[in-house]
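With one protein chain removed, the remaining protein chains of the complex are shown where they sit.
Read from first to last, the chains carry the letters A, B and C; within each, the first residue is number 1.
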Amino acid sequence: MAFRAAVAGASGYAGGEVLRLLLAHPEIEIGALTGGSNAGTRLGELQPHLRPLADRVLEPTTSETLAGHDVVFLGLPHGQSAAVAEQLGPDVLVVDCGADFRLHDAADWEKFYGSPHAGTWPYGLPELPGHRAALKGSKRIAVPGCYPTASTLALFPAYAAGLVEDEAVVVAASGTSGAGKAPKPHLLGSEVMGSVSPYGVGGVHRHTPEITQNLSAVAGERVSVSFTPTLVPMARGILATCSAKAKPGVTAEQLRAAYESAYGSEPFVHLLPEGQWPATASVLGSNNALVQVVLDETAGRVVAISAIDNLTKGTAGGAVQSMNIALGLPEELGLPQTGVAP
Amino acid sequence: MAFRAAVAGASGYAGGEVLRLLLAHPEIEIGALTGGSNAGTRLGELQPHLRPLADRVLEPTTSETLAGHDVVFLGLPHGQSAAVAEQLGPDVLVVDCGADFRLHDAADWEKFYGSPHAGTWPYGLPELPGHRAALKGSKRIAVPGCYPTASTLALFPAYAAGLVEDEAVVVAASGTSGAGKAPKPHLLGSEVMGSVSPYGVGGVHRHTPEITQNLSAVAGERVSVSFTPTLVPMARGILATCSAKAKPGVTAEQLRAAYESAYGSEPFVHLLPEGQWPATASVLGSNNALVQVVLDETAGRVVAISAIDNLTKGTAGGAVQSMNIALGLPEELGLPQTGVAP
Amino acid sequence: MAFRAAVAGASGYAGGEVLRLLLAHPEIEIGALTGGSNAGTRLGELQPHLRPLADRVLEPTTSETLAGHDVVFLGLPHGQSAAVAEQLGPDVLVVDCGADFRLHDAADWEKFYGSPHAGTWPYGLPELPGHRAALKGSKRIAVPGCYPTASTLALFPAYAAGLVEDEAVVVAASGTSGAGKAPKPHLLGSEVMGSVSPYGVGGVHRHTPEITQNLSAVAGERVSVSFTPTLVPMARGILATCSAKAKPGVTAEQLRAAYESAYGSEPFVHLLPEGQWPATASVLGSNNALVQVVLDETAGRVVAISAIDNLTKGTAGGAVQSMNIALGLPEELGLPQTGVAP
Partner (left out) sequence: MAFRAAVAGASGYAGGEVLRLLLAHPEIEIGALTGGSNAGTRLGELQPHLRPLADRVLEPTTSETLAGHDVVFLGLPHGQSAAVAEQLGPDVLVVDCGADFRLHDAADWEKFYGSPHAGTWPYGLPELPGHRAALKGSKRIAVPGCYPTASTLALFPAYAAGLVEDEAVVVAASGTSGAGKAPKPHLLGSEVMGSVSPYGVGGVHRHTPEITQNLSAVAGERVSVSFTPTLVPMARGILATCSAKAKPGVTAEQLRAAYESAYGSEPFVHLLPEGQWPATASVLGSNNALVQVVLDETAGRVVAISAIDNLTKGTAGGAVQSMNIALGLPEELGLPQTGVAP
């Protein structure tokens, strides 16, 4: 195997998913696995699904334990990545699954995250125009948020083709793993099973400026985004239901052509045949995004819907896909294109 | 008990929920229970949760079996209610849980349901302006659809107060019971668990014209509605995430005041304290609707969210509430104001 | 209303369910609601499904706040009930939803709970022989554990009739609410959805001696119990699959007769018609227990299965049922005999 990778935050959901994917990656050897309060614990207790790593023991997250790797994946709480990255030096590929380096606008960062802006790294959504080039050879990658991945993939072709107005509405349903593994009362199984609940409503969710940044960049003008996330009773998956007013005269044919052009040669993003809509179950465990779009002529809106696995394409899969590009490996290498269903 | 009620379609989810509520209603005696292919079967096999009725046997749905009741609830496939209602005569209160008599516009009906329009009955959403008066003493009630109930309750106060523009976006998540009890592959537990999926996207779902009708009536002008329903992995509940562009100068205070005014004295619709958002688990089994609204100043949109139990407030509870009004009984009589949670 | 009741531990699942039932009870006025760290919080935030109590504020659990009630329900952590009960005095009916006073054998208590035995109170399972008489007029009630309720109701008629050998095997599946509302990693929605997991295997679960006590008392000899609880992906409900070797010569007719005799006139325990098996969905939110039994002639075992709602018949419903008996009220008063399904 050509490269050696460490995972900081190996006991969490993002770290666990990175490891699941790396275990199937033919060019990556898994090196150090580190954790915070879980250091010293067998991975078999924390991530019992990762059988081949069951006997590995978590080390503390330090510059020593992370040294000597070609790639380091960071699955750390917001605000901690910059310090770790600095210690790793400029020649190590650092892939940050956290938010620290996603936003260009320091004011946006400070408003939504409440801490000083650490900077901006190449953004790991290769499907966006120009992003593959920026990722190639990069030693730093900011993995997109799960909602921004789903929302951007659903809507950007319509903005890139200039078919929709500059106000987007996104309502997304997410499985609970997106909220992480830290136990909180509202995330208990007893609370989430049988319930759908919104949160971060009214423009206050941290992924709002990220979606705005992505769509605005593609549109070439500021796109206003109304974003509402909801929690649904499943562990994995995001369905993003997105819409925007169609520009006058836009036709269904133009719309479809724009999406076919955007995704016709993408390995992981698939425009479904007309009439078939994406379901999250179809992408579970895979790095795929399924997309469908329609023009509602009565309401005058373009409705675009995407389904991803929030932990795979929405986090760890996007991370590995971008890592492949950065390392000069084939983009699909080691990434599942088949979901687990039913 | 003052009144005797029959339920046609007692083996389905709507019929079963009507029965659950009538069993707790102090003024209703449960008369004939009828079914189609299930006639002759013990209710204990079909609806094992309705213990007090376990030994009742379903009769066929005929004018004879339904005769001699003060109230007849219809839980029949679309298009069958008119014929049954005609046979029952003008003095029997007929409560149609189906769609046949909901729409005013015959062209809308024909476009969305593909059959001749049967007419329009008083619409059983008492919270809408003027609707209580129309229901009082009526012998015919069209029970609203579940999505229209949730969406209308979320948005109408904003339209009634003239605070939002005439284009609404509704994305609703529904439990699977809304799709009924007829077995279809995509409704199998194996398919719906762990999955969120959209359907009827792009303005083609039958509840679109009904939501449009409700909001337009309140707004006093045609409101365009983009409606996307999604299926989520739970049996009961609807969360409707609704938004519309705020009119220039509208303030958060005006918005809150409009909702407080609309729902301050409603027995079943509750505006939550600021900062608390509705979850479907909080209304399971109850006739409550929980509502919250916020002004997203950055996006310039009003976001209003409601949670109901699709079978209770969204169907059978709305039906019984309207029946109470029609019969001159206290509106809350026999209706649960407490949900079952967790 | 004739009686005033306080609930200590009103923010938990047991306390919330007691309140849900008391809200529908015609002879109980709800008095003080108390909590530990949640004192000072609106109940509407903690138990949003209890709409009629949304504006009540939790008080601290003290002898002052609990004073002046006819009935006090305790939903406290193990070991705290004795001290509170003492302060309340001998004339107040104290209903302990905890385990403190369930076991007769002090050694068993100390082995399984690790603290000194507080004593034994009348056991709130009225269906057991002689228990109604003991509950009548009592001022102290020990509410049974949820698994013991389900297991005992499934098996005791076979033991009472002397039809089975003295070794029972119980495998029970429980919804997650039985594990309470304190957030723990293994109870996160992400962990429990899509998973069945055993715990407390091999005779170490605290409900083992309680089931043993119940069956042994009925059998008139020590019954050995192999008990395995499992957690399943739902919030509410217990299915107890129980079996024991049939005594030589026992017939299916004898078996059925024993169960018919035990449950023929019970208001809440229902032996299903032959061939129909209980499902937990059929009892959700109700105080019912559904039971079925069969003789497996090839394996020579009696298999008896019961379904209850762990929070209703398994905790709060059993508590209110026993309270009714203790207070001289009709046993069924205020208790739901209809489940919420689907």
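Simple rule for what comes next: a contact is a pair of C-beta atoms (placed from the backbone, for glycine too) under 8 Å apart; a residue touches a chain by one contact, two chains touch by 3 or more.
As the structure is a computational prediction, the values presented were derived from the model and not from experiment.
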Residue, one of A:Val192, A:Leu255, A:Leu284 or A:Val320, that touches the chain absent here: A:Leu284
Among C:Ser63, C:Gln87, C:Ser115 or C:Ser195, the residue in touch with the chain that has been omitted: C:Ser195
Missing-chain contacts mapped onto subunit B: 13, 175-177, 179, 181, 183-185, 187-194, 233-235
Absent-chain interface as seen on subunit A, which is shown: 13, 16, 20, 23-24, 42, 44-45, 47-52, 54, 177, 181, 193-194, 235-236, 270, 272-273, 276, 279, 281-286, 288, 290, 337-342
Touching residues on subunit C - with respect to the absent chain: 167, 169, 171, 173, 188, 190-191, 193-199, 201-203, 208, 224-226, 228, 230, 232-237, 239, 241, 243, 245, 277-282, 284, 292, 294-301, 303, 305, 307, 342
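As a convention for this text, only the chains that are shown with their structure count from here on.
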Rounded Å distance, subunit A centre to subunit C centre (Cα mean): 45
Where subunit A and subunit B are represented by their mean Cα positions, the distance between them in whole Å: 37
Residues of subunit B touching at least two other chains: 193-194, 235-236, 279, 281-282, 284, 342
